[in-house]
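Structure incoming, see below.
All protein chains but one are shown at their positions in the complex.
Letters A, B and C name the chains as they come in the text, with residue numbers starting at 1 for each one.
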Amino acid sequence: MNFCSDNVTEVCPEIMAALIAANEGAMMPYGADEYTQRLEAKFSSIFETPVTVFPVATGSAANALALSAIAPSYGAIYCHAESHINVDECGAPEFYTGGAKLVTLNGTDAQIHPSELSNTLEKAGAGIVHHVQPAAVSITQATEAGTVYLPEEKSEIAKITHAHNLYLHIDGARFANAVVSLDCAPADITWGAGVDVLCFGATKNGAMAAEAVIFFNQDLAKTFAYRRKRSGHLFSKMRYLSAQLEAYITDDLWLKNASNANQMATKLAQGLVELPLVRLCHPVEVNEIFVEIPESVVNGLRADGFQFYVWQEENLPIIRLVTTFNTSDEDVDAFLKSVKRHSVVDLME
Amino acid sequence: MNFCSDNVTEVCPEIMAALIAANEGAMMPYGADEYTQRLEAKFSSIFETPVTVFPVATGSAANALALSAIAPSYGAIYCHAESHINVDECGAPEFYTGGAKLVTLNGTDAQIHPSELSNTLEKAGAGIVHHVQPAAVSITQATEAGTVYLPEEKSEIAKITHAHNLYLHIDGARFANAVVSLDCAPADITWGAGVDVLCFGATKNGAMAAEAVIFFNQDLAKTFAYRRKRSGHLFSKMRYLSAQLEAYITDDLWLKNASNANQMATKLAQGLVELPLVRLCHPVEVNEIFVEIPESVVNGLRADGFQFYVWQEENLPIIRLVTTFNTSDEDVDAFLKSVKRHSVVDLME
Amino acid sequence: MNFCSDNVTEVCPEIMAALIAANEGAMMPYGADEYTQRLEAKFSSIFETPVTVFPVATGSAANALALSAIAPSYGAIYCHAESHINVDECGAPEFYTGGAKLVTLNGTDAQIHPSELSNTLEKAGAGIVHHVQPAAVSITQATEAGTVYLPEEKSEIAKITHAHNLYLHIDGARFANAVVSLDCAPADITWGAGVDVLCFGATKNGAMAAEAVIFFNQDLAKTFAYRRKRSGHLFSKMRYLSAQLEAYITDDLWLKNASNANQMATKLAQGLVELPLVRLCHPVEVNEIFVEIPESVVNGLRADGFQFYVWQEENLPIIRLVTTFNTSDEDVDAFLKSVKRHSVVDLME
Partner (left out) sequence: MNFCSDNVTEVCPEIMAALIAANEGAMMPYGADEYTQRLEAKFSSIFETPVTVFPVATGSAANALALSAIAPSYGAIYCHAESHINVDECGAPEFYTGGAKLVTLNGTDAQIHPSELSNTLEKAGAGIVHHVQPAAVSITQATEAGTVYLPEEKSEIAKITHAHNLYLHIDGARFANAVVSLDCAPADITWGAGVDVLCFGATKNGAMAAEAVIFFNQDLAKTFAYRRKRSGHLFSKMRYLSAQLEAYITDDLWLKNASNANQMATKLAQGLVELPLVRLCHPVEVNEIFVEIPESVVNGLRADGFQFYVWQEENLPIIRLVTTFNTSDEDVDAFLKSVKRHSVVDLME
């Protein structure tokens, strides 16, 4: 059983069916197909505002392209030190922006705290030629620690961001999980809370390889099509990207998939906290669990066939468990049973 | 009936079946899946030499990434003026290399002529600090004019390229069509003819979105993985790229698909040259036909429901016709019949 | 005697005196000195319009920085194939723009012809995502062939440029020589003729190392200060750049220096055309002469101690002769005498 990541899963049935259905006959390339053509209207409806939408295949591409549209090469992008754009994209934002600087902030649960952001921007040296120029703030929703920003926190960050004439970007690789967790309208935690551009993930939540870059501030989208083409991210057979996204947002599939993932994480977390020797590192608000666990239990779980990443190899290792659209009650029960069994052994030793 | 391009088609049945088959259970991401793991051995077998292989989703990405691995930012890349990398990628090679310069050569049928290449490199200013430094030669096989380089022509180009300490890159978006046309071993027109790196296309020949960057000169591949990740072209659910490529090179599917495309182009060309008022602009050696045709016939064809691109809007327009893995005899017959009908009308006027 | 280039000379006495005079006491750095502070007013007066001015030390820096301020990374810059930015800056414009493409035009005497520019821009694919996007036109005044654009030619080019929403850049490494040659107001061949940004050279005309990037379209200057700093071209002891420029434009020194250079070139050309075996390749309109001359004469001149570049090593070599602010009548006479002597020998053989 694989709890490594939400990118280890197969494609969910509805999206696979959509790909098969799209595989009929010739269609004009590069987005001139019917699937792509109707995508913007569908996203505009979901977000209750006109949006400009660009499908791309990967989250790193989505983030880096979006950031390159809002930060100049001499710009500074403020983000959390643990953010995916800072840690896990091999410098993609720097490459796409032509060398902008990611200025990192700290904060518990992988969240930027408005006051630290405010202090940092005050001292950032806007207008002083020796310093990179503040351009954008990027936050992740849900965060890399499996937590969510509340709408009011996001509004506060957006207010500070805009007060300094910066733009606000959301890395939404797990955006669906955040919406489900907050039980809010998508608008409430995006443009309603001051977001300029959102990278709306689907791959981690059941798609094959599809993300949508969504501009609420549509003026910022003007150069995007050239940037996407120039980076090799414009698909010729675009219908297959768009069909994934269309299926994903049809009949609330994105929310249903995320609901299952979130519920399974909650169940897993509840089971874990009842056990001795186990400590949750962050609140479990979406589909990721970071948990401190004895090494013997880690080894026992692996011997039982469970897969997961060790996040920090400390005395007491921290492991990450990620649930997905197709994690089942049985998967969770089996995992908890295994932990329990190995913990008992550990306690007895 | 759509003769616009080989990227207007659906995915061929064998590749779609492979995608469906790959959609079973969890697999480790980013290429740690079984499909990707066995890909290099399969390609090495097809090319009869050990190769390093990187799947990516688009041809522009494949080309730009490959070129960035062989040309420094202060480098010059020699290519035909009509080449896809020069004309149709919105500057992707320049972006990925950090600003290398594409130096364009002319030559009939979209082919670089060895003597012009040689003359150009002699005067290129290697070692002189004022000039961009010769780094790579890029040719397209089959070319953008639907022609092929003969193995001996390619060897001659490679010899010149290497004599000047440059690397040879092939844009092989239609590589299968070239192999079929030349009826040669893939090795003969790649490493056997001095090629360092090949962008091996599948998308235009039946895949959904899959290309393989194949390094024959494996030393050049060392930085590629970082470049691919950094540009957002490393797929998390990599199995779906690799499964396409695997199916594509299994049981000679790539050659079968290309054979049909080439045969249909030949048939179409043979039908066209028998007609009055029609002139082929280039030899028809693969699956592309460039043909001069009266405007009235262009309009007639369109009225009959045929789709194609007008390549040059001159007095006598030049249109491009592209046949594909699933173009049928009936498609070709219908097109020829329509041309004939409208030509007669034109002659009578 | 050195006719290689106008960059082989020492610094002219007035500018050296200004450097010595500026070397008094502490001054605030990075342009907060009195010399730099008053520079914009002085240039605005010379050009009879408000301008924004940035001193830099080299012509390549001036050109590349100016182009990066007016062309995006996915942009196309139209220039002559023989232009300095295309041939002699090791790809600096591509580096500074993040990979924009220099699209080259031909034309006699190193001049872009309005009709070719117009035709090229018509077909450039503005708004089509596959193609680099037309952004700027760059011309050199005086040109690399030692000729000048007439005000009306430049106006025509500017009109076409602006009609396509592009910006017009002038490489003015020898701008003073052009002004003297045309005997016009500086305004007439810059903003009066539609120029957006001028790289105003001083180094080739008596300065140590100083050029001014002058924005007539001052909106375009907004990002320049960051680009200059970020590329290491903001001098801390800026007074020494500004003092050079100030001296250069004071009391018409720039025009006086250029007048001498132009006059000596005219005299030299007049002497040359009277000789047999000698052919001027371009009209001599400023301070550069390109002349076809027998190889034996080339060798004879060298034996007599004259230095110059052989521009093309053909059967009949073409040499370039450049006169400068301090070329004297005696220098020219000596050179002509030497040519004459070696030509006679050549004719007798």
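In the analysis below, contacts are C-beta pairs under 8 Å (C-beta built on N, C-alpha and C of every residue); 3 or more make two chains touch, one makes a residue touch a chain.
Given the structure is predicted, the values throughout are model-derived calculations rather than measurements.
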Fill in: Touch with the omitted chain, as defined above, among B:Val8, B:Val179 or B:Leu234
B:Leu234
Worksheet item: So which of C:His113, C:His130, C:His162 or C:Lys229 would be touching the chain we can't see?
Response: C:Lys229
Fill in: Candidate in contact with the missing chain, chosen from C:Gln37, C:Thr58 or C:Asn217
C:Thr58
Worksheet entry | Footprint left on chain A by the chain that the document does not show | 73-74, 87-91, 94-95, 97-102, 129-133
Fill in: Touch list for chain C against the chain that is not drawn
1-2, 4-5, 7-11, 16, 19-20, 22-29, 56-65, 89-92, 95, 203-204, 208-209, 226, 229-237, 240-241, 307
Worksheet entry | Positions on chain B contacted by the hidden chain, ascending | 30, 72-74, 98, 129-130, 133, 223, 225-230, 234
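In this section, only the chains that are shown with their structure count from here on.
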Response to the item:
Residue numbers at the chain A-chain C contact, same meaning over half shared and different meaning under half, come out as same
Worksheet item: So which chain is farthest from chain C, going by the mean of the CA atoms in each chain?
Response: A
Item to complete: Calculate how many whole Å lie between the centre of chain B and the centre of chain C, each centre taken as the average of the chain's C-alpha atoms.
Response: 42
Worksheet item: Do you know which chain C residues sit against two or more other chains?
Response: 73-74, 98, 129-130, 133
